[in-house]
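With one protein chain withheld, the remaining protein chains of the complex are depicted in position.
Chains here go by letter, A and B, matching the order in which they are written, and residues are numbered from 1 within each.
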Amino acid sequence: MSRAALLLTGLLAVALVFPWLAGGYALSVGTLILYFAYTSQSWNVMMGFAGQLSLGHALYVGIGAYAAGALFYHFGIGPWAGLPLAVALAALAGVVIACLAFRFGVSGVYFALLTIAFAEFTRIGFDHVSWTGGPGGMFLKVEQRDSIDLVHLRGPPALYYYVMLALTAGALALCSRLLGSRAGYYWRAIRENEEAAQALGINVFRWKVLAMAISAGMTAISGVFFAFYNNSLFPEQVFNTGRSIEIVLGSVIGGVGTLFGPIFGAAVFTLLSEGATEALRAVGWEIPGSKGVVYGVVLLLVIVFLPQGIWPPLARRLGIR
Amino acid sequence: MSFDLVANVAISGILTGLVYGLMALGLSVIFGVVRVVNFAHGQMMSVAMYAAALLFARFELDPFLAVAPVAVAFFVLGYALQAGLINRFITRPEHSQFLLLVAVGLILVNGLLMAFGPDARSVQVDYQLESFEFGDILIDKARAYAAGLAIVTALLLGGFFRFTWTGVAIRACADNYFAARVVGLHVRRLYALTFGLGAVCVAVAGCALTLLVDVTPSLGPHYTLLAFVIVIVGGLGSMIGALLGGVLIGVSEAVGGLLISPSAKSMLSFGLLIVVLLLRPQGLFGRRS
Partner (left out) sequence: MTALLRASGLSKSFRGLKAVANASFEVAEGQVSALIGPNGAGKTTVFNLIAGVYAPDTGTIHFQGRPIHGLRPDQICAAGIGRTFQLVKPFPALSVLDNVIVGALRVERTVAAARGAAHAVLRKLGLEARANDPAATLTLSDRKRLEVARALATRPRLLLLDEVMAGLRPTECDQLVEAFRGLHRAEGLTILLIEHVMRAVMALAQHIAVLDRGAVIARGTPDEVVRDMAVVQCYLGEDTEI
């Protein structure tokens, strides 16, 4: 067995038994880590593979969350039936934004700003949609919390943890497949040098749009999860630029363009910020903002001292590729 | 809805827009020269606003007088930030520079939250409720002074870039980094100077703005986005574009807030941003590169 496979099996084993060992708080932190690992993995398809910096991925989380949430709220349709709609809507939004941006040659910083603008535009827009509750939010019914109801994604915290674990594992497998496929080669070529990629017969526009569609669709799934885990949705909380930045953090800290980077990065920054918050609480110095400062400092340190992220140097030390 | 009401709102939008424009001018100057997008711009401004609010609370210092010490402090801090941190990043990929400033912004906004809590702070001076009257048109004195200060600062900055040796040298760096190095300019020092000047714009705009809005930590990201909207609409790197863009956004927010709904006003700005990015990425007032 290769070292990578060994590491993966080990991680998976730890992740599988974790709910039995952990208390309620630790389980929620674990779920949070997996959530960030998954969303960051999805973002990584866009930035890490295809080289297009999106800072508005909260848009796709929000579209997924509101699509599935509204179906449940208004028609009692469960998350699994809502999922395809959520993914389709988010992918469509991604395709529209990508088509507009890439057709008009918007790239780099300008593309990043455009993605922010679309997310903000949508955030304010949702404040005015009364069907989804407007700024007052949409609240999903929570009937029971003890027995497991997979169909409606209702059950004890461990259920959510395992769902998120399955999603994260699935995303890792999918990204690994993508990276080794024609799409993976083309995306990386586009990321490295768009002009050269085009000269080799790659329809750059089409493949960039595809990257956006896949990335947005994957991200929407985490939105569906978010809706049923959180049970309340507010435009301000869901579409905020801060949420988009949280999505980016895992990959940037772990290693943009790598497969394990988003997972390690999400674990590192979640544990550090939760740890710092707990430590502050323990000394009775609990103040809002401390978590954000920790996010900021960790991001700053990693960007300055480990520009490739944590995972690539770690992988070399472990002897993995 | 009467014409007077719309005219009053529009004029107040123009004046506020000039202050926004000064803030955006800082972003534009930094981008135009250093080629780094300052994602911590609005956060820096909210720090300036807190500084002005604190100086007022502690020493009863009028924000228009607080401009001097705050601007000096911001110049030093901006210079240090560029010299100590951002200069290392000028050869790094775009996304890495971007995220560096995201990190700085996160630290600033949450640092303010930790230090001062989430509650709004305001400054009350006696002329705040007074206004100049021109028939049916009323102009808030504080707003008029703030706009005047913004114009004076922008003119001083413009004069600096046009008429001083250092200003011309900075423009040379902006035009051609390598050529500037070849002719022996100390590019990194000039970059630091530029960032310092951009921070001064932010400081002045922030002090002036404390008279117009209450300050909370969460204003920072909002103003960063607003500054982006303004400079993109006006043309990144164009000084006059930043001021005009500020006025345009100021008016559209004020009038849009009146005609549509106050909460939808920034939707108008983001809509404008999207349209401009797609159709005229060099900005309404910028030159095509």
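Just so we're on the same page, a residue touches a chain if its C-beta (ideal position, glycine included) is under 8 Å from a C-beta of that chain, and two chains touch if they have at least 3 such contacts.
For clarity, every value in this text was computed on a predicted model and none was experimentally measured.
The chain we do not see here touches A in the full complex. Between the chain not shown and the residues A:G24, A:P84, A:G180 or A:P288, the one that touches is A:G180.
Shown as candidates are A:V204, A:L280 or A:I320; the residue that touches the absent chain is A:V204.
One chain of the complex is left out; on chain A, the residues touching it are 180-182, 185-186, 188-189, 192-193, 195-204.
In the analysis below, only the chains that are shown with their structure count from here on.
Per-chain Cα centroids separate chain A from chain B by 32 Å.
Interface residues of chain B, counted against chain A in their complex, comprise 37, 85, 88, 92, 94-96, 98-100, 102-114, 117-118, 217, 221, 225, 228-229, 232, 261, 263-264, 266-267, 270-271, 273-274, 277-279, 281.
Residue ranges on chain A touching chain B, taken from their complex, read 47, 53, 55, 100-101, 104-106, 108-110, 112-114, 116-118, 120-121, 124-125, 127-128, 135, 241-242, 245, 248, 252, 256, 287-293, 295-297, 299-300, 303-304, 307.
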